[in-house]
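Just below is one structure, and these are the notes that go with it.
Every protein chain except one is present and positioned as in the full complex.
Entry: chain A
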Amino acid sequence: MVKWGRFLLFLVVVGLLATLVATTTKQVAGNITLGLDLQGGFEILYEVEPLEAGHKVDIELLKSTAHMIERRINIGGVAEPVTTTELPNRIRVQIASQSADQDKLRELIGKPAHLTFRDENGKIMLQGSDLAPNGAAVGYDDLKRPLVTLKFSDPKKLEEATRANLHKPMAIFLDETMQTNPTIQSVISGGSAQITGNYTQESAQELADLLNSGAMPAKLVEKQVTSVGASLGTLALEKTMYAGYIGAALIFIFMLVVYRMPGMIANITLAGFTYFCMVVLDWMHATLTLPGIAGFILAVGIAVDANIITYERIQEEIRSGKTVLSAFRAGERRSLITIIDAHVTTLIATGVLFFFGTSSVQGFAVVLAMTIIVSIITNVFGSRFLLWLVVRSNMFKKPFWFGVKESEIREL
């Protein structure tokens, strides 16, 4: 007897899934952050060296340096740089952006920007750390030429320094480069000073920002640079996606031809698998890179394998003379342990990759691990549930639907 209720439930589940996928895929896909290899951008690995010889690089210094790098990248107007500190003494900076002026940003990050005020003997009287929070700003002189105004947190300190050096020059240094060397005309008591020079509106703003973000607490040495031009990144994405579609289409046809009705269910759950992987990627705020896509396509292979193992088992049971229902039950049960074993070993491999791999390999590992977990849900339990509904609806009792010929079935 055909049980329409079960079949209807199956149609509802599939229909809901299809609606969900059809209506939100575009949005979900749009939310995924693409790695620098897919949209252009760059990654630099810095080695952090202390400013003064003999000092040690510790985690605090690493963190504050990384923080400073982020602030400086924000000056450059680039959204969401990713900085990671790697012990003992490295900082990795990743910026995925098509519009970023890479060379300018690199220069900006590397600048120490240590501001000092020195007397005529070169003795440091005041420094950048004496500035009030956000104490640097752009101002204009009488001729409307841009200059940088400075506000000190302790006006007394400035007053003392100017009193001690009255009518003498006091040089303003940015690192070891002298910016200007004004002669102090009067004792400054209000706590405000100026840096004049040949500034444009833009360069004055940049200097003010740099001073506000303060001195880089350590020296940065570029150790490894990867940079991808925007058009090369887009090209790589397009090609890889195209290859992915072809691969998916081949799997789709293969499953349908070899396994018929269960193959159809495998294809439905595979589509669901792809969709949920994208959703999870979005949730994780993970960055999708080329190796990540490769890992993903591979995971599709593993997910397909889970279905093949199960269906082969079911076919085998049908050939041995069992009814479709009992073959389905036996096949499901016997294949489960094998599939779990296979998934666990791959998870072990991804764990090792994550802990011992470098940046891009880690991305690959995270994506692979995530997809394996999603695969267990969609392609092991999800596909079993759907297949159970269909089998129990009693509509597909003929072995034909499972890709088994009547002549292959043995007598019990």
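Rule of thumb we're sticking to: a residue touches a chain if its C-beta (ideal position, glycine included) is under 8 Å from a C-beta of that chain, and two chains touch if they have at least 3 such contacts; residues count from 1.
Following the convention adopted for this analysis, contacts and distances are computed from a predicted model.
Enquirer: For the chain omitted from this view, which of "Heme exporter protein B", "Protein-export membrane protein SecF", "Multiple sugar transport system permease protein" or "Acyl-CoA dehydrogenase family protein" is its UniProt protein name?
Expert: The missing chain's protein name, per its UniProt entry, is "Protein-export membrane protein SecF".
Enquirer: Would you mind spotting which of A:A164, A:M178 or A:L232 touches the chain that isn't drawn?
Expert: Within the whole complex, the residue contacting the unshown chain is A:L232.
Enquirer: Touch as defined at the start, partner being the missing chain; which of A:L34, A:I95, A:I302 or A:V391 qualifies?
Expert: Of the listed residues, the one touching the omitted chain is A:I302.
Enquirer: Footprint of the hidden chain on chain A, which residues?
Expert: Counting only chain A, the missing chain is touched by 37, 40, 45, 102-103, 106, 222-233, 235-237, 239-240, 242-244, 246-248, 250-251, 254-255, 258, 290-291, 293-295, 297-298, 300-302, 304-305, 308-309, 312, 316, 319-320, 334, 337-338, 341-342, 344-346, 348-353, 356-358, 360-361, 364, 368, 410.
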